[in-house]
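Below is a structure I'd like to ask you about.
The other protein chains are all here in position, but one chain of the complex has been omitted.
A and B are the chain letters, set down in written order, and residue numbers restart from 1 in every chain.
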Amino acid sequence: MADGVKPRVKAPRTASAGEVVTIKTLISHPMESGQRKDGSGNPIPRSIINRFTCAFNGQMVVDVTLEPAISTNPYFEFEAKIPEAGTLQFTWYDDDGSVYEDSKPIEIS
Amino acid sequence: MKTTILAAAALVLGAQAALAGGPDDDTLTINEDIAIVTRTDAPAHLENLDTIYSGWHFRDDDTQAMEMDDFDNPGMIFVDMAIDAWSAPEGSEGKSCADCHNDPESMAGVRAGYPKWSEEGGEVRTLQMQMNACRTERMGAEPWKYDAGAAINMEALLSSVSRGMPVNVATDGPAGETWERGREIYYTRYGLLELSCANCHEQNFGNYIRADHLSQGQVNGFPTYRLKNAKLNGMHSRFKGCVRDTRAETFAPGSAEFVALELYVTSRGNGLSVEGPSVRN
Partner (left out) sequence: MDLTRRETLGACGAAALLAMLPAPALARTTDDWIAEFTGGADMAEGGLDLTAPEIAENGNTVPIEVGAPGASEILVLATGNPTPGVVKFTFGPLAGSQRASTRIRLAGTQDVIAIAKLADGSFARASTTVKVTIGGCGG
């Protein structure tokens, strides 16, 4: 796991069956684009989160392919439809092979 | 006579500021819950301004919106990291911050009074200096480097639990000498460009310097997450950049000059709410 990568997700704890809810996700990551050069003029190699997915009870909500133009500490806001009680699963995939995860349970009110 | 001319010039420039794209009229509530005072009467010691404004008022709507929800604000990821560090034992004594200070919420109000005179230290201390005193003297841990990651994250956590409370630092008493020195630095012209803090932030707030919309240079929102470098920035780092931009030899974060300046600049915002971690350009 790259150093100090920390997700931060906003999701409601409850929803009515079939409700559309707003999800906000942040994760700390430098998103090294591959365009920068170090002090000696050598290019710093690209190292980014290249994919983010959100699924609910195994069904896909959104699947995002990230390129280096996504800002440091990637942010995504989107909507999810909640048919039943279950768990939102968030997964971020790093160029270096690391996988970061977070999950939020949702109950039906 | 000279002061009157300067004051008159300042008034004219100030009036122009409102027209030239000065502070906007929006109001700030964070998480639909914490009301932030972002404009109020200038404190009595501040002779050249009637109203003080948080830097929030000088940013565009999108940037302002980023601060309104703790899940939009990237600075809060780093507050989360500090929450972890708060409970992690460190140093020879095997203690964490939590062992003495309970939970971070109980620190509400602390940030609002810093920098302040420390009896035990015989000096004016910034929040980072006090944290390092705790680390070295009570935890037996290494001090954090000034404005470096761990220190800035913790300063952001302590600021976040004081949001909405009025900034209120003492300008007299044992802190008075340091405050006077800070005021002198604020009004001193530095560098090849011969600019003082006041030239931009008191006489020209609301105007543009090239493409930057000048604020009053208030620090109630620090540490601040800057879009420019996508990380939390501390006050001393910002002071250092500003002085460097006048093409002067700048001072170091943690230096006596910047401690004094931090006390003085913080006092110019007495009455605004603690707002950190804020989001700025």
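Here is the rule we go by: a residue touches a chain if its C-beta (ideal position, glycine included) is under 8 Å from a C-beta of that chain, and two chains touch if they have at least 3 such contacts.
Source: prediction; values computed, not measured.
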{"item": "Candidates B:Asn48, B:Ser118 or B:Asn281 - the one touching the absent chain", "value": "B:Asn281"}
{"item": "Among B:Ala85, B:Cys134, B:Ala170 or B:Leu227, the residue in touch with the chain that has been omitted", "value": "B:Leu227"}
{"item": "Subunit A, residues in touch with the chain not shown (by the definition above)", "value": "20-22, 33, 35, 55-56, 59-72, 74-83"}
{"item": "Touching residues (missing chain, whole complex) on subunit B", "value": "59-60, 62-63, 66, 200, 208-212, 214, 226-230, 238, 241-242, 244-245, 281"}
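Heads up, the rule we're going with is that only the chains that are shown with their structure count from here on.
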{"item": "Whole-Å separation of chain centres (CA-atom averages), subunit A against subunit B", "value": "31"}
{"item": "Residues of subunit A that touch subunit B when the two form their complex", "value": "4, 6, 8-10, 24, 26-28, 71-73, 75"}
{"item": "Touching residues on subunit B, where the partner in the complex is subunit A", "value": "69, 71-72, 74, 76-78, 80-81, 230-231"}
